[in-house]
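One protein chain is absent from this view; the other protein chains keep their places.
Chain nomenclature is as follows: A, B and C, assigned in order of appearance, with residue numbering initiated at 1 for each chain independently.
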Amino acid sequence: MIRIQTEDFDIGEQTRALSAAGDTGAIATFTGLVRTSGDRQDVRALFLEHYPGMTESVIEDLARQAGERWSIQAVRVIHRVGELALGEQIVFVGVASAHRGDAFAACEFLMDALKTSAPFWKKEITEDGESHWVEQKASDRDKAEGWRQD
Amino acid sequence: MIRIQTEDFDIGEQTRALSAAGDTGAIATFTGLVRTSGDRQDVRALFLEHYPGMTESVIEDLARQAGERWSIQAVRVIHRVGELALGEQIVFVGVASAHRGDAFAACEFLMDALKTSAPFWKKEITEDGESHWVEQKASDRDKAEGWRQD
Amino acid sequence: MSAVVTVKFFARLRETLQTDELELPIGEQATVAEVIDTLARRGAPWDVLKGEQPVMIAVNQTMARPAHTLEPGDEIALFPPVTGG
Partner (left out) sequence: MSAVVTVKFFARLRETLQTDELELPIGEQATVAEVIDTLARRGAPWDVLKGEQPVMIAVNQTMARPAHTLEPGDEIALFPPVTGG
């Protein structure tokens, strides 16, 4: 289940949906939040833009890759778009598996890969009403590169 | 927050408590469930015994170690004891951090270390009313060894 | 009978170009690199497409390289490095 939405989500509900997936012994989840102090002190919110259609197909493809590399039973990814205040949930990745090693690895892979290949862009909105686009971090590119298998 | 209890827990509630921890940008969680098909086909429930007092202090110590190795803001561990039916939640480990790499690493370390050093013992109860103790897995010892820093 | 492709722009690029989408005629065997050259030759602000900031390319919603050969009706997207999650 992959969902791009403006609404918030409930992690308990998401995890229960994952645990309904047959012979599940392990659920690993990641939730990203709007940090209350980013690189700039005066940020009051984020605005998230995306490329409808491509976003979903990129994440579907990442979930398919995860399913080929690890033994997993279900994946749920939710990514919010639009304006998000400090402290709000941005993204959820949850993976159900029979075994915890696979659940952890697939969850971290999905999150790292999503950050460098899913077409989302973040803008920081500051107290004075100005806004500026966030730059991609080299550390995020390095993390995603670390999962390459060639 | 470390809790050993017979009652179930709500992951949404646990994650909300973690996200209240200051400048949180990332929450990684792990939930272990009673698998509907373990090594034996006729298991209908688990019974979990523990060593009260030592359990809590071992997990406190693991959380302290995690806090020394990674930049983390809050840890919550819940482990259930007593009889648990198939599909029920056994264990929850949640870690809040400013950064996702630290949240993932600390969460997986805590789970791996807990499995080989916290004094819990599992007994499988089969359909015929018999029960037998579960053996420790070599793969669990290997995973815990993998985190050693010497 | 010239073939046409759609070009979409996102995020900082959309704002700089004040354009979210346009249609562009292409020749046979045209590549994405040629489309970008054609647009950049319009001068400021379009020269940003050949500027210092990296430009990512998708063709029909899949990441692509500049050498990618286009078909009539293709949807090209140009955007800055992604920053979701």
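Note that a residue touches a chain if its C-beta (ideal position, glycine included) is under 8 Å from a C-beta of that chain, and two chains touch if they have at least 3 such contacts.
Worth saying up front: this structure is predicted, and the values here are computed from it rather than measured.
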**Message:** Given the contact rule set out at the top, which of the displayed chains would the hidden chain touch in the full complex?
**Reply:** B
**Message:** Can you tell me which of B:Arg76, B:Arg100 or B:Lys115 touches the chain that was removed from the display?
**Reply:** B:Lys115
**Fill in**
Touching the unshown chain, chain B contributes residues 32, 48-51, 53-54, 57-58, 79, 90-91, 111, 114-123, 133-136
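As a convention for this text, only the chains that are shown with their structure count from here on.
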**Complete:** Greatest Cα-centre separation from chain C belongs to chain B
**Request:** Specify the chain with the shortest distance from its C-alpha centroid to the centroid of every protein C-alpha atom present.
**Result:** A
**Request:** Please report how many Å separate the Cα centroid of chain B from that of chain C, as a whole number.
**Result:** 49
**Item:** Length of the line joining the C-alpha centres of chain A and chain C, rounded to whole Å
**Value:** 26
**Request:** Round to the nearest whole Å and give the separation of the Cα centres of chain A and chain B.
**Result:** 23
**Asked** Tell me, which residues of chain B touch at least two other chains?
**Response** none
